[in-house]
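A single protein chain has been removed from this complex, and every other one stays in its place.
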Amino acid sequence: MNRFEYIKAPSIDEAIDMMDSTVPEAMVTRKDGSAKVVKAAGTDLLDLIKEGILEPGRVIDLKNIPGLDKLSYDKEKGLQFGPMVTIADLENSPEVKKHYRALYLAAAHAATPQIRNMATMGGNLMQRPRCWYFRSSAHHCRKKGGTTCFAQIGQNQFHAIFLTNVCPCVHPSSLATALVAYDGMVELTGPEGKRVIPLSEFFTPSEVDVTCENVANNQEIITNIMLPPVNEGTRAFYSKHGQRESYDWSMGDVAVVLQMDGKKCRDARIIFGAAAPIPLRREAAEAELKGKTISEKVVAKVAEKALEGATPLAHNAYKVPLFQTLLKRAVMEAVG
Amino acid sequence: MKNDSKERSPEKKKQGVSRRAFLRGAGMTTAGTVALASGMLSFKAAEPAPPKTAVLGPGETEVRFVVNGQQRTLWIEPRTTLADALREHLHLTGTKVVCDRGSCSACTVWLDGKPVNSCMTLAVDVEGGEVTTVEGLAKNGELHPVQEAFIEHDASMCGYCTPGMVMSCAGLLERNPNPTLDDVKLATSGNLCRCGTYPKVFDATLAAAKKMKK
Partner (left out) sequence: MANPNKKKVVLPVAPDKEAHGPVKHLYSKKIKLPYGVPGHGLTEKEREVAIDEPPPMPINEKLSVVGKRTKRADALYKVTGAAKYTADIQLPGMLYGKFLRSPHPHARIKSLDLSAAKRYPGVHAVHVLDMEPGGSVQLDGGHDASAETYNIDKLPLLRYVGQPIAAVAAESQNIADEAVKLIKIEYETLPFVLELDKARQKNAPVVFEEKIEEEISEGDVGVTAADKQQGNLRGPTTSSFLGGARGDVDKGFAEAEFILEKEFRTQVQTHCCLETHGVVADWQPDMLTVYSSTQNTAGVRDDLAELFDLPKSKVRVITEYMGGGFGSKFGAGHFGVMATILSRKTGRPVKLMLNREEEHLVAGNRPNSHQILKMGFRKDGKISAIDLTSYGTAGVALGAGVGRVAQDLYECPNFRMAQYDVFTHAGPGAAFRAPGNVQGIFALEQMIDEAAERLGMDPVKYRDIIDNHEVRKLERMKGAEAFGWKNKKPGSDPGPIKRGFGMAQGHWTRFINLNSSATVRINKDGSVAIMSSVQDIGTGTKTILAQVVAEELGLMAEDITVKIGDTLYPDGPGSGGSVTAGSITPAVRNAAYKAKMDLLGQVAGAWDVEVSDLEMKNGDVYSKSDSSKKMSFGEAVKKMRTNQIVATASRPDDYGGFEIGNGIGYGRLGSVQFAEVLVDTETGFIKVERVVAAHSCGRPLNPMQVESQINGGVIMGVGYALYEDRILDLNTGHMVNANLDQYKLPYAKEIPQIETVIIEHYGAFSSTDASGIGEPANIPTAGAIANAVYNAIGVRLYELPMTPQKVLAALGVS
């Protein structure tokens, strides 16, 4: 790890004053070792620094800022939690388990128990992709400001099958899959104040800017994450497949949130994780499901729709049937 | 969140203050504000805290935290991980570094009662916290039941993953006295063992749970 300065930010406002760079910027345009970046738990930040692909000049710690680790649930308002809420907090919250099953399942299957105790939701949404070329200091890839995508021409078995043109890395957050499925919102606070945007707009595909995965700018911090309320007709499920059942990154994960009228699906949100550089909404599949009574046959058609337009790479064609199966099973489990 | 109230600092116990007001109240007076607001003037919170807005490092800086019940003061660079602080500075080498990336949990210690990866934690972040390492698990010369059971059931082979396994499994029993086999597997699902002690780690932990109930 490089040497860096460290400061505990006492408040969000002060943290915003102290920071001057996003992590992506620090890795591409601010590589002179002067970048001042914020850190939550640091599980991803330390990883990047240890790999020698991020060399910040100053690390601003957000842990001491009071109030950022609150989680609250209200029947009318839904779920709200601060960026310092850990994955374990979500996993252990009775409200989350009761009302936001897909989020609970995503939390319970993320990383390791140790990491879940440490890693925060703010950090989780801001973490960088796990593409092994991106993580390797020996490969100066597009995401790090280079001109080559080593994955497109190399070992891409765990890479994207959608939106693969510029950079086929997949978004690393499996929690995001569930959050986007619930149509979650994120509050970003910057020098100009706050802005609240849907998570589906927070994440940006490589086509927009290959060097970063979201819209947060160099003086913005996630200050709140909000999920709309659920109702009695809400049915949800999340499932993740890694190569291992134990601690592993996702090869494919699926979150479905359905609004049911009895056996009929009134509305649906279907999100794929580890399929694209962003948590990927499958709108055609959602449309296919709307208004239908759920059956094996309907679900098969939905799964087919969901994979339309997939452009698998040389070594990941297996993800197409994998996602189809995961989706079929997730819908059936959701309505169970 | 049944298991966090006891271990959390007074700051986090504060209820009933609006977020906005709380933010304004923060700053140099945080400790005092919190102590008053929470009505719990704890000894720890009342201690004069080092100025929080100071830029530390990149050279050595003073960090204080409790390790195995003892207050320790270290001079370390901000980049120093908790694992390195324990191993290199405090000579507590029971905590092992294997993957150095949070993937194997060999470096597991308890921070404020919860198992975490010391290799992915900055020691400066632990300021004021309480760390328990494998060396501090035995109390008053008595092994933790998990340690005893590990010996009884031959749950260590080369032993390099053992401290992390012990901390994961003992951590499980601290929060769940009636674990199932699946619970044990879940608790150790981030712990790598290359020798293959898993079956006996499972046996030992379940046996320790039984023994602790007696």
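A and B label the chains in the order they appear, each numbered from 1.
To be clear about the criterion, contacts are C-beta pairs under 8 Å (C-beta built on N, C-alpha and C of every residue); 3 or more make two chains touch, one makes a residue touch a chain.
Values in this document were obtained by computation on a predicted structure and should not be read as measured data.
Q: Using the touch definition from the top, which of A:M251, A:C265 or A:A330 touches the missing chain?
A: The missing chain is touched by A:M251.
Q: Out of B:L82, B:C104, B:L122 or B:L206, which residue would touch the omitted chain in the full complex?
A: B:C104
Q: Based on the whole complex, identify which of B:A123, B:L137, B:L173 or B:A209 touches the chain you can't see.
A: B:L137
Q: Against the chain that's been left off, what residues of chain A make contact? List them.
A: Looking at chain A, the ones touching the missing chain are residues 1, 3, 130, 132-133, 136, 138-139, 150, 153-155, 157, 241, 243-249, 251, 315-318, 320-322, 325-326.
Q: Which residues does chain B use to touch the chain missing from this display?
A: That gives, for chain B, the contact residues 77, 79, 87-88, 91-101, 103-104, 106, 133-135, 137-138, 143, 147, 150-152, 154-163, 166, 184-186, 188-202.
Everything that follows uses one rule, which is that only the chains that are shown with their structure count from here on.
Q: In whole angstrom, how far does the Cα centroid of chain A sit from the Cα centroid of chain B?
A: Chain centres of chain A and chain B, defined by C-alpha means, are spaced 27 Å apart.
Q: Which residues of chain B touch chain A once you look at their complex with the stated criterion?
A: 1-4, 11-12, 14, 19, 22-23, 26-28, 30, 34, 52-59, 61, 77-79, 81, 100-103, 105, 108, 114-117, 120-122, 124-125, 168, 185-187, 189-191
Q: Residue numbers of chain A touching chain B in their complex, please.
A: It comes out as residues 1-14, 41-43, 46-47, 49-50, 58-59, 61, 63-67, 69-71, 88-89, 92-93, 111-115, 117-118, 245-247.
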